[in-house]
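Before any comments, here is the structure.
With one protein chain removed, the remaining protein chains of the complex are shown where they sit.
Naming follows writing order (A and B), and every chain is counted from residue 1.
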Amino acid sequence: MLRRRPPLPSLVCACLLALLLLAAAPAGRDGTPVLSVATAAAQGEAIKGTLRGPDGDPVKGVTITVSGDQGEIGKDRTAADGTWEVAVPGPATYRVQLDVDTLPGGVQVRTTSGETLGDVEVRPGAKRTVIFPLIPAGAQQQPQPGQAAPAPGGSQPEGTGQGGGATATPGAPAAAPQPQQATQRSFAGRFAQQVVEGIKYGVIIAITAIGLSLIFGTTRLINFAHGEMVTIGALVAFALSGPAVGLPLIVATLLAVLAGGLIGGSFELGLWRPMRRRGTGLIQMFIISIGLATLLRHLILVIFDSRRRQYDEFTVQKALDLGPVTITPRDLIITLISIAVIVGVGLLLLHTRIGKATRAVANNKDLAEASGIDVDRVILWVWILGGALAALGGVFYGLTTAVYWDMGFNLLLLMFAGVILGGLGSAFGAVIGSLVVGLVAQLSTLWFAVELQNAWALLTLIIVLIVRPQGILGRAERVG
Amino acid sequence: MDLIEILSTGVQGMLGPEAAIYALAAIGLNIHFGYTGLLNFGQVAFMLVGAYGVAVSVATWSLPLWVGVLIGMGCAVVLALILGIPALRLRGDYLAIATIAAGEVLRYFYRSGYAEPVTGGVYGLRQFANSFYDLNPISPGNYGVDPLLFSARSLWVMIVGWGVVAITCLLVYLLVHSPWGRVLRSVREDEDSARALGKNVYSYKIQSLILGGVIGAVAGALLAINVQSVTPDNYGTTLTFYLYAIMILGGAGRVLGPVLGSVVFWFILTALDEFLRQGTASGLIPASILDAGDVGAVRLAFVGLGIVVLMVFWPAGILGNRKEMRLDVQ
Partner (left out) sequence: MSSEPPVPDELRERAEAVRAEAQATRSEAVAAQLADVPAEPGVRKPDPILAVDGVARRFGGLQAVCVDHLEIQRGAITSLIGPNGAGKSTFFNVVSGFDRPNAGTWSFDGRELAGLPAYRVSRLGLVRTFQLTKALMRLTALENLMLGAPEQRGERLRSSILRGLWRSQENGIRERADELLTRFNLAHMRDEYAGTMSGGQRKLLEMARALMTEPAMLMLDEPMAGVNPALTQSLLGHIRAMRDDGMTIVLVEHDMDVVMGISDWVVCFAAGEVIAEGRPQDIAANPAVIEAYLGAREDEEDAAHPHAARAAGSATAEVEPAGEPAGPAPVLCCEQLVAGYIPEVNILNGCDVEVRDGELVGIIGPNGAGKSTLIKAMFGLVPTRDGRVKLREEDVTHLRAHAMVPKGIGYVPQNDNVFSTLTVEENLQMGLYVRPHEFEERYEIVSELFPLLRDRRTQKCGSLSGGERQVVAMGRALMADPQVLLLDEPSAGLSPMMQDTVFEAIERINGAGVSILMVEQNASRCLEISDRAYVLDQGRNAYTGTGEELLNDPKVIELYLGTLARQR
């Protein structure tokens, strides 16, 4: 069993490579003397939030002070993306105060004396999210309700809180961009808007899911670490476009895509190929990929901490009004590029030599081997392509939401949903499936709460699995 | 750097209530994966319904605690049936994804605004296990040899937790060494053979799913009682992964595998945690590499690394039979 060269050293190399790329990132983003961003990792208690103006855009440079029984504990100024975070010494009740003098002109807090929130309770190991709702200056302030407005923080228990942050932090799911307007619009208008959002969400999922599907098609491995390839892509671009390196985001993205390809390739060479040679069972490999995902995700957490960040460029944009729907130029361009990339990959698969070989290997590995195709090389190529696409999808997902340590993991189940809906192993199916997932998730918000949008998408997955396990486009497996 | 401190923290961790609770949940998983070969990646969903069974019954409906535990177990049976009747017909890896998705869907719904009147939504529920602690026969104070001390409260949970683990292990031992267990293992090896011998494979799979699920629900209930609070985000997919790590570490398909796995897992986890904390606090590990806040993440990274290394080099685990593992090439 141990006859072969142990793959671990090369695996470690692959991980190190990934992390070296990440290490270029600065720890505290825009130099704000955050009291202790570091202590606010997964373990320590903290109070945090993202300050956004009435238009949903982040508000920068506002001072927020946290105090306890013994007086002031710490303060933070909101970053360019509106985020702030103050670490607290332990679970207790704190008072959080927004310094109204630092608010930019034209906005005010929604409720009278809403700038001070008493009784903000922080539970053990939890990060409490606090929201200060802002409204345009001059608008009627609401009277203080009985209970403070601190928002659902969701205790973020060590490492298990995937998704928690995503739905609790305002603005994270790009679902309802203009909540105030939305209520006034006609149903048809909202429907159209959500279709656009769904397509945007769907194509981003699709970009990442193509690789997952091709990898499954050629190797039968369900790669659980695909989500981390997405995160690493987003983070590499973030690090390279940040102040430390200062590349334009577009260049940083291209480099991130390159890095994604490298990482995908090194996973194949360092881990999966040796495992296949050893004849490791598929279930064993599936569990290994879960371990790898856990390892990478928490290494990323160590290096990048748990803050949600925004890319410097293209964060604040005015939405374009396109008839019934509105979309920011950024999202429009992302959607168009995504579609172009998907079409490009499709053409690649249909018309290039390597693309045809990929389809041939996915269709019939033994025959491909017998035709003289070096199957191992094709699989390596698939990993490189899959890694590059995952990285690109990561940057896009980061641009439309935020960059954070488990963003890819949040996306992973949706990728699975897309891949399985479309029929495992078919790249084209994965695209269709991902669009369905994106549309289901976004359209569900017309009737149901935003927080459940991914739940509906996953429920669709379960139902499809049970009703039609071969997927929407997949062919039924031959029996006997 | 205080070695005694590190070791005693490790021992505390491996004997503590969490170790017992994780062992229990992994025993349930062992019935699914180790004995029946079901790739259930939604074990956390059973823990979730178990925990909320207790919490909702007591905090929302003001029922007695023991009724809550029973309701939690009942929910696990219902969940196993809802999940199992359609999903057990799926191929192994599809089943894994369906169960992961089911766990996540459940978590999303428990934390949603709709469910808030019952489940407390994202805030969760708290302080529902007072009646459990009122039963604590141990008078307050700390027990043990310094620095290895347990509070009376912890001791009470530990006694109950490990007691349940012991009873469950005995139950599992009796089950898997009975003809019923023999059928279960034959399903793991080859479903068609079992069918050809007249065994209703589907029914056995559902029985396995229910049994392991109920054990998971009891673990969830204990977890909720231990911390006197439940929040949905405590029951994410990653928890299932830890249970897999524990089960494989101890040896899948062995009665005591999950128990030993959990003990070792928690010893390593807490000792490592303490080591890193001391290291960062004393400056032995420079803050530029690691600071105190990263400790939690680092130890979880080790869990991931552990799963990879175990599966690659030591798939049989501590108690597993290497010879048996070699036969598992399919």
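Here is the rule we go by: a residue touches a chain if its C-beta (ideal position, glycine included) is under 8 Å from a C-beta of that chain, and two chains touch if they have at least 3 such contacts.
A quick note: this is a predicted structure, and the numbers were derived from the prediction, not measured.
Visitor: Which of A:220, A:276 or A:356 sits in contact with the chain that's absent?
Guide: Once the missing chain is taken into account, the touching residue is A:356.
Visitor: Need a quick check: the contact residues on chain A for the chain that isn't drawn.
Guide: 353, 356-357, 359-360, 362-364, 366-375, 478-480
Visitor: Residue-wise, where is chain B in contact with the chain that is not depicted?
Guide: 171, 174-175, 178-183, 185-186, 188-190, 192-201, 207, 211, 253, 323-324, 326-328
Quick note on the criterion: only the chains that are shown with their structure count from here on.
Visitor: Counting in whole Å, what is the centre-to-centre distance of chain A and chain B, each centre being its mean C-alpha position?
Guide: Distance between chain centres, rounded to whole Å: 27 Å.
Visitor: Given the complex with chain A, which residues does chain B contribute to the contact?
Guide: 39, 86-87, 89-94, 96-98, 100-102, 104-105, 107-109, 111-114, 121-124, 229, 231-239, 241, 244-245, 248, 287, 290-298, 300-301, 303-313, 315, 326, 328-330
Visitor: What part of chain A is in contact with chain B in the complex they form?
Guide: Within the complex, chain A touches chain B at residues 1-2, 6-8, 11, 36, 38-44, 87, 123, 152-164, 168, 222, 275, 279-284, 286-288, 290-299, 301-302, 305, 413, 416-417, 420, 449, 451-452, 454-455, 458-459, 461-462, 465-466, 469.
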